[in-house]
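The structure under discussion appears below in the form of structure tokens.
One protein chain omitted, others in place.
Chain IDs A, B and C follow the sequence of writing; residue 1 opens each chain.
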Amino acid sequence: MWTWFYRLASPPFVYRTAGALMPWFLAAAAATIGYGTIAGLAFAPPDYQQGDAFRIIYVHAPSAWLSLFAYTTLAVAGAIGLIWRIKMGHAVAAATAPIGASFTLSALVTGSLWGRPMWGTYWAWDPRLTSELILLFLYVGVMSLRSAFEDPGRGDRAAALLAIVGVVNVPIIHYSVVWWNSLHQGATVAKIGKPEMPGSMLWPLLAMFLGFMCFYGAVLCMRLRGEVLNRERQAAWVREAMRS
Amino acid sequence: MSAGAAILLIVGRELRLSFRRPDQLLQPLVFFLIVTTLFPLGLNLQLSLLKDMAPGVLWTAALLSSLLSLESLFKGDADDGTLEQLALSGQSLTVIVIAKTAAHWLLSGAALVLASPLVAIALGIPSAAFGTMLASLVLGTMTLSWLGSIGAALTVGLKRGNVLLSLIVLPLAMPLLIFGAGATDRAISGTSPAGALYFLGSLCIFTCTLAPFAAAAALRITLD
Amino acid sequence: MGGYARFVWPCFAFVFGVLAWNLWAAGRYQAEARKRALRSLAMMGEGQ
Partner (left out) sequence: MNTAAEGLGVEAVHVWRGDRHVLKGLSLEIDPREALHISGRNGSGKTTLLKVACGLLRPEQGRVTWRGRPISEVRSDYQHALAYASHEPALKGDLTALENLRFMVGLKRRSSAAELASCLERTGVASCADLPVRVLSAGQRRRVAMARVLGMRAPLWLLDEPFTNLDAGGSEIFAALIAEHVSGGGMAVVVAHHELVLPTAARRLELPG
């Protein structure tokens, strides 16, 4: 039963699989994001309240979702690397961090751009955006800790521990920011919630979510191959892999 | 030697060590006072307006000065090799982390709490709110010491570790600032600060039960 | 496209910029790793 788990841990297997999956992920991402963007911009009816500004949701919501998903992957992969001492866990964690950070940034920018028409300012300390900002700090913390050590193995383990501590704190941070926000502005702030959506609005959004996940998969595979090579430079299988 | 006796022995050593170098005890306190005087100068508000800002100012200063002293939590022992001896002393690393963090709180956190009324008066916080403020600071500084012990353990081996330490610990300490300043703010405005204090208390218990294990694991990573 | 196009296009542009950056950075990272691996293989080759 454990064979598939140990196969996952063997670098050459991970290297080859990542290489094989990447094109499929990329193709799927291109198709779904393509459809989602066109349908979301052109075919979906404007929102009765916000007019066309709501279309930003097609890029904001998937980015925000990915920023959190990537951080969870970062923590889980780090935990696997730390607890079972599987190097590939650290490779996945190291590959995921920059991707997640970039999507956190895109969620922040699109969120504040979306805020402009609604609140009149780019930054009104909306609880979700503030939590997203703190998530960005957590990403930067994990990435800089990983690179602060000369010995990559130790950097991986330290970053994994910080990611685990971080992921435990993410819900606490979110709740306390929401509590703090309701303290000052009350709950009347127009939420960037997902308004109830007719089908023509909803399908593009689902497509964009799927597309972003596939895109994340593709970029993760590419970075993972780099991380595996960096960690396995001395291994013999690298010689054959390089020849191909 | 039982864990409890070992903790007392280590705390005793830390106190003895610190009293041999009192200047290192005072530095975070003076930093705390300086930072709180920065805000009124920067904002040049009349005392009444300052009162609304006071909890945030006081708490931010407390957070920063606690961070300042966190770096020396393990660094001194790591540099002269005694940390290795502690790790091999037959006591589990968790016990050692608990003892050192408790000693650190006594030396820095508690001193901060004692100095805070002075700062509160300077910032115009009414004495009626002192009780809540002190309670929130006690819970807050304790939680920060435990949280910071993880950051200190992770960055003990690094040369320019203290900037990274703040970068790692501050995002995790934001809920503390929110509820700490929130409690004091409510106490000043007369509404009951119970909600915020309860949450701060639960944060404190949550951190001080889990942080020692995380910090011990972090030490094991950076020690070898 | 209603009056808010001013905000929708910049958002999409920024996000597609982030997507492009991710692809480019991942590609470069992988290429660099391959170069480093080849160099250390060559070094190991002489070493034996």
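Rule of thumb we're sticking to: contacts are C-beta pairs under 8 Å (C-beta built on N, C-alpha and C of every residue); 3 or more make two chains touch, one makes a residue touch a chain.
Bear in mind the structure is a predicted one, so any value in this text is a computation, not a measurement.
Touch, as defined at the top, links the missing chain to these shown chains in the whole complex: A, B. Note on the undisplayed chain: of the listed residues B:65, B:91 or B:207, the one touching it is B:91.
Residue-level contact of subunit A with the missing chain is found at 150-153, 233-234.
Residues of subunit B in touch with the missing chain: 1, 6, 9-10, 13, 16-17, 20-21, 80-82, 84-92, 223-224.
One rule holds in what follows: only the chains that are shown with their structure count from here on.
Between subunit A and subunit C the centroid-to-centroid distance comes to 15 Å (mean Cα coordinates, whole Å). Subunit A and subunit B have Cα centroids lying 32 Å from one another. Averaged C-alpha coordinates give centres for subunit B and subunit C that are 40 Å from one another. In subunit C, no position touches at least two other chains. Counting partners per residue, subunit B has no residue that reaches two or more other chains. Within the complex formed with subunit B, the subunit A residues making contact are 82, 134, 137-138, 140-141, 144-145, 148-149, 154, 157-158, 161-162, 164-166, 168-169, 172-173, 175-177, 179-180, 183. Within the complex formed with subunit A, the residues of subunit C that make contact are 1-5, 7-8, 10-12, 14-15, 18-19, 21-23, 25-27, 29-30, 32-34, 36-38, 40-41, 44. Here subunit A touches subunit C in the complex through residues 33, 37, 41, 46, 50-53, 55-56, 59-60, 63, 98-99, 102-103, 105-106, 109-110, 113-114, 116-117, 215, 218-219, 222-223, 225-227, 229-230, 232-234, 238-239, 242, going by the rule given at the top.
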